[in-house]
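Complex shown without one protein chain; remaining protein chains in place.
Naming follows writing order (A, B, C, D and E), and every chain is counted from residue 1.
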Amino acid sequence: MAMVPLIDENAASPTARAVFDDIKASRNTDYINNFWKVLANDPKTLRRTWESLKEVMAPGALDARTKELIYLAVSISNGCAYCTASHGVAAKRLGMTPEMFGELIAVVAMANETNRLADGYRVPVDERFETLF
Amino acid sequence: MAMVPLIDENAASPTARAVFDDIKASRNTDYINNFWKVLANDPKTLRRTWESLKEVMAPGALDARTKELIYLAVSISNGCAYCTASHGVAAKRLGMTPEMFGELIAVVAMANETNRLADGYRVPVDERFETLF
Amino acid sequence: MAMVPLIDENAASPTARAVFDDIKASRNTDYINNFWKVLANDPKTLRRTWESLKEVMAPGALDARTKELIYLAVSISNGCAYCTASHGVAAKRLGMTPEMFGELIAVVAMANETNRLADGYRVPVDERFETLF
Amino acid sequence: MAMVPLIDENAASPTARAVFDDIKASRNTDYINNFWKVLANDPKTLRRTWESLKEVMAPGALDARTKELIYLAVSISNGCAYCTASHGVAAKRLGMTPEMFGELIAVVAMANETNRLADGYRVPVDERFETLF
Amino acid sequence: MAMVPLIDENAASPTARAVFDDIKASRNTDYINNFWKVLANDPKTLRRTWESLKEVMAPGALDARTKELIYLAVSISNGCAYCTASHGVAAKRLGMTPEMFGELIAVVAMANETNRLADGYRVPVDERFETLF
Partner (left out) sequence: MAMVPLIDENAASPTARAVFDDIKASRNTDYINNFWKVLANDPKTLRRTWESLKEVMAPGALDARTKELIYLAVSISNGCAYCTASHGVAAKRLGMTPEMFGELIAVVAMANETNRLADGYRVPVDERFETLF
């Protein structure tokens, strides 16, 4: 159970309902998932989060699928079960196959391994890596 | 300074030297970065890490650049300065532009934000998200 | 299910029972929550944890509610479901309203976002921020 | 050194410059700190982050100082050195004394300790804690 | 439920089945736990993970039990419920008593506490601690 009630469309405030409508239109679906129903308890955070997500996840220099794979990778690395489940589905909708999912998890796990090797030995950054761009 | 000495090619054990040679050949470079020089203190871990990395990062269902972007994203999310710096350079070598880097960090940051919204409200996983494949 | 049995008052060792009694007296309640029942498997840790908690959470320069809000914020950020649930209730008892809870989560989430922006870009600390007091 | 150049006001794009101006006006200062100068490499993220921060940190059910203390607490818990340094200064500006800072860190540290006790023993959430509001 | 199906021995690919056989032989058991059944969806990762685990966990300068205790400690600290449960059992099989388990969790929790004290105050590393070996 959530810490707060899940608010569906009938119970939503006008601000929350407008966000729900935009989610449904943008995603071409009738389904509002639990994350948004919970955020509807705090309409300003619901709106800000949705608007930010739309801006951040819009195709740009990176395509939509690559962005979704990165989102999923970070959620896995953070051990967030809800986000792993929901962004897994989002990535699948954008073309992630079981093979791609398996490779993604393998990279996430490997990065976590070498991150601790680097931290544990306190490896100094190579001079040539100090600046990227 | 690192917790242990950086071991260069002249001081490396035969096992470590063989790994160094393979790194140089695989990457078509003469430069061995600090991470590997530190791991040379523990030749078995050096070899296992390098062999694993080659297998995990080889192009498969995901291309090499996408894998490197995921690696970089996780390293940023974990706050690993060394890995952020070194995998940033690796991703750039595979074509990551400043615009792509900016979008990648924005996705990593946004995922960290919504991960905590989901955890903080203890949002229950939607039934339809329970299984992915 | 927990890794170890939940030990209630009848089964508790004298050390554990004394802590249970102090918890009930300090909180003016008859309810011992699962956290303490589990810690009763290790009476020294039970006692040390309870004594430390009393000292740390006592009103001082910060009032009790502010301390509880900080405790809750950290628990959310760490993704600790038990602590999020139990310290949520504790904060509510000290006057946290649904609006305050919503704002708290929003701050926690935002901090997690900008923490990764700062780490990802490896932003150097401004000279004027180096020392605080 | 940062991964990207620090962009000062003279080099900033129109979007970035508008954000810089708003930061200076809102904070009644002439100083733009490194975080914003780095974000200026990605003007959309600069603008979105600043607008979000203004909305999230505005006094509401929680006052500005309590919000800043929570922000600082999360940054410490995440081990983000830049955010710890910069939000420490921000909290001090809003009245945080050395005593308050010491108590804040003590709460953050204690929460991290008990979070792991709860996770390590896999303590089940008490039925009465399942829902908060 | 897992993100992917649990693959038992009858459904496993030849590569996965060979790993399963080696797990059963090495551990002198007929039981394959869920972790390996899930990894069987990605036979290469299954094999690499099992081979790495055998190499890393083999008795060396540290004995098998000490290694397992460290593994369990890290899993608890990371809040990984599955790994805490499974490596708890593995450590018990190697002689971990309830008293040892209690002390282990106490050390993990204490380390998490002081890690944040050190990070929060941004304590500079003592010159004499800069290099270890």
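Throughout what follows, a contact is a pair of C-beta atoms (placed from the backbone, for glycine too) under 8 Å apart; a residue touches a chain by one contact, two chains touch by 3 or more.
Given the structure is predicted, the values throughout are model-derived calculations rather than measurements.
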Key: Omitted chain - touching chains that are shown   = A, B, C, D, E
Query = Of E:11, E:94 or E:107, which residue touches the hidden chain?
reply = E:107
Chain not shown, touching residues in subunit E = 1-4, 31, 33-35, 38-39, 41, 45, 49, 52-53, 56-57, 60-62, 66-67, 69-71, 73-75, 77-78, 80-83, 85-89, 92, 97-104, 106-108, 110-115, 117-126, 128-130, 132-133
Remark   = Note that subunit C touches the chain not displayed via residues 1-5, 41, 44, 48, 52, 55-56, 130-133
Ask   = For subunit D, which residues reach the chain that was dropped from this view?
value = 79, 84-85, 88, 98-99, 101-103, 105-106
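To be clear about the criterion, only the chains that are shown with their structure count from here on.
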Ask   = Which chains are shared contacts of subunit C and subunit E?
value = A, B, D
Query = Which of these pairs, A-B, C-E or B-E, matches C-D in more than half of the residue pairs in contact?
reply = A-B
Ask   = So which bits of subunit D are touching at least two other chains?
value = 1-4, 41, 44-45, 52, 56, 77-81, 85, 106, 108, 110, 112-115, 117, 119-122, 130, 132-133
